[in-house]
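The other protein chains are all here in position, but one chain of the complex has been omitted.
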Amino acid sequence: MAKQAPGVRIDGLTVVYKTPAGELPAVRDVTLTLEPGTITGIVGESGSGKSTMALSLLNAVQPPGRIAAGSVEIDGLGDVVGLRGEELRKARGKHIGYVFQAAQNSLNPLKTVGKQLLDLGRSHGVDDLRGLVREAKELLGRMGLDGARVLDSHQHELSGGMRQRVGIMLALVLNAHLVVLDEPTTALDMITQANILKIVREVHAERGLTTLVITHDIGVVAEVADRLAVMYGGRLVEQGPTRHVLGAPRHPYTRGLIRAIPRLVGDIAEAQALPGRPPTLATVPKEGCVFRERCPLRMDVCDTVDPEAHADGARAVACHAVTVKEHA
Amino acid sequence: MSVLLESSSTSAAMRRNFWRGVWRVMKRKPSRLVGAVLMAGFVFMGAFGPMFYPDQLPRDPGQITRPPSWEHWLGTDDQGRDVIALVVTGSRYVLLAALVTAVITVVVGTGIGLFSGFKRGRWDTVLMRLTDMKLTIPGLPLLLVLSTVWKFSSAVQMGLVLGLLSWGGVARAVRSQTLSLRERGFIEAARGLGLSTSHIVGKELLPSMAPYIAMNMLIAITGGVYSQVGLFFLGVLPYESNNWGQMLNTAVFRSGALTVPSALGFLLGPLLAILLLTLAIVLVVDAMDEIFNPRLREE
Partner (left out) sequence: MITGTGIVKTFKQRGKVLGARDVQALRGVDFAIPRGGAASFIGESGCGKTTLGRIIAGLETYDEGEILIDGVAMSSLRHKQRQPHFRKIQLIHQDPYSALNPTRTIHQTLYAPLSLRAKQTGRPGSWIEERAAEVLTLVGLDPGTVLSRYPHQLSGGMRQRVVIARALTVDPEMLVADEAVSMIDVSLRLGILALLKDLRERLGVSVLFITHDVATARYIGDDGELYVIYRGQVVERGAVDTVIADPVHPYTQALLSAIPVLHGLEQPGEEPVVPLESLDESQADEGCLFARRCPFRGERCTSERPLLQLTEGVPQEHACFYPERRSVIARPMSEV
């Protein structure tokens, strides 16, 4: 394994979707760095732009969407936004492994897992197919599965958790060192989810990966991620080391989100719902802060000026109220 | 009383909204408007067209099997009658028969499909076996046999026979739609609330299938036109009344329209009518999904 875990620098990324009401931004001016060898978690609700953002890492945003501005620099690859055609296809899989949302259902039901593995190898010009199969078996074995049996199976013969592991195997088998997992545990049971998260953590450490986990579930990020980034209405509102952000959230949205999670112990009345509802592509405010409609700390300036992310050591928050308080 | 008025006024408002939505959907693509206008033209032609002509069309002995001219835009037939007049007077039989075919196809097909899919169990098995059996009966040969007995002088009779021969496919399709819809949450909820079966079928299931049924209806109309025109064209039915199939038959077999250029107009008249009708239906079918889906209707 000669390759190193790559670093990723996303700078000023804006992705717009063409709608009858004009081009609307699904992701707006997001700047985020994935340090080599870390697991970063992006948390957001529906419409927060988290999946679109993950797709732009592969430069795979489908029309009517397009990357309107910004760059995604990946070590050893350069700016992905500039890649086209064959270069891009090769980069996917070889450099970047992607485990799609609902990976449980993304296998071809008519082919065995092994056949799909060989297809993947051939399309990426792998000469040593035997080696590829050996590698796949090893990975599956690592994840607690019987490799030979799984490769001989069709999709319907595998349980949800097993399929998810197959998805991870397919993302890693070409020796990619940047892995994106989109909602890796949705629709899985608690115990299976815990297993998958454990596997993600272990494989990440053993193979020296840079991992990005996209999820709506703060618990998932809390379990696996070193760093946490919170997205809302296409904006990155807060980021920082997971423990710090969870322990002392600063952005009112992060705070509200954490308070909205029912807990196992303590006073249940402490859990409070966030008022209002998350914006959709069409209802995201054109100017000012995207969160102000639901914000308890709303000020006049929030209506007109979109807060910029203020860095403070390893953390960054985009909120006028928080910035004011710190400078007061 | 006031409540009755209120609820009737809300339903009137809803109906108004529905037609406004339909207009929006039609406007979205010019092709749909063209289709709708053509269709309206055919309805008008079938309903009122024949009134503009005398029962016995005038014959012009000096103008037998002529090509298109200023006087006769599509020429004349072998008896010196104007082809356009023939197409118009013939349309009533063709369109009426096609409409009856479509109504029977859809009513019988939907009825059996809905009942079968909703009741399931024994009824389903019996009805579907029946449908399968019906589907195995070849339509055209049966029609040929029937035509030796019946003369099909009335369009309704013709439509009735064609309709009873073609509901099988619709029944099967509606049944499978029903089976998948009945597992949906809102049908289950309606059952849990204790709503009557007639409510569930009429108010919940049917509207969800409306675009599908409307599409089948329109397509059944073209099917109805083709089969009867085909029958008359083959000449298996005696010449009783004026219609498009009869015209084609005469043009090809008596006037030799395939070889004689002067009879081309005679052939073209009914062909053009069938073509335009099919076109109109294809263009309108495209709008059905959006008309009956409230979300697509408004967007």
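Going in written order, the chains are labelled A and B, and every chain counts its residues from 1.
One rule holds for everything that comes next: a contact is a pair of C-beta atoms (placed from the backbone, for glycine too) under 8 Å apart; a residue touches a chain by one contact, two chains touch by 3 or more.
Worth saying up front: this structure is predicted, and the values here are computed from it rather than measured.
S.K.: Just to verify: which one of A:Arg9, A:Arg66, A:Arg142 or A:His244 makes contact with the chain not shown?
M.R.: A:His244
S.K.: Among A:Val8, A:Ala54 or A:Leu257, single out the residue that touches the unshown chain.
M.R.: A:Leu257
S.K.: Using the definition of touch stated at the top, determine which of A:Met169, A:Ile218, A:Leu236 or A:Cys295 touches the missing chain.
M.R.: A:Ile218
S.K.: Would you indicate which residue among A:Ser51, A:Gln155 or A:Gln193 is in contact with the undisplayed chain?
M.R.: Within the whole complex, the residue contacting the unshown chain is A:Gln193.
S.K.: Can you work out which residue in A:Gly161, A:Pro184, A:Gly234 or A:Gly288 touches the chain that's missing from view?
M.R.: The missing chain is touched by A:Gly161.
S.K.: Applying the definition given at the start, please give the residues of chain A touching the unseen chain.
M.R.: 45-46, 159, 161, 189-195, 197, 216-220, 222-223, 242-247, 256-258, 260-266, 268, 271-274, 277-278
S.K.: Go through chain B and note every residue touching the omitted chain.
M.R.: 2-4, 6-7, 10, 14, 184-186, 188-196, 199, 203-204, 207-208, 210, 292-295
We adopt the following convention: only the chains that are shown with their structure count from here on.
S.K.: Once you find the CA centre of chain A and the CA centre of chain B, what distance in Å lies between them?
M.R.: 53
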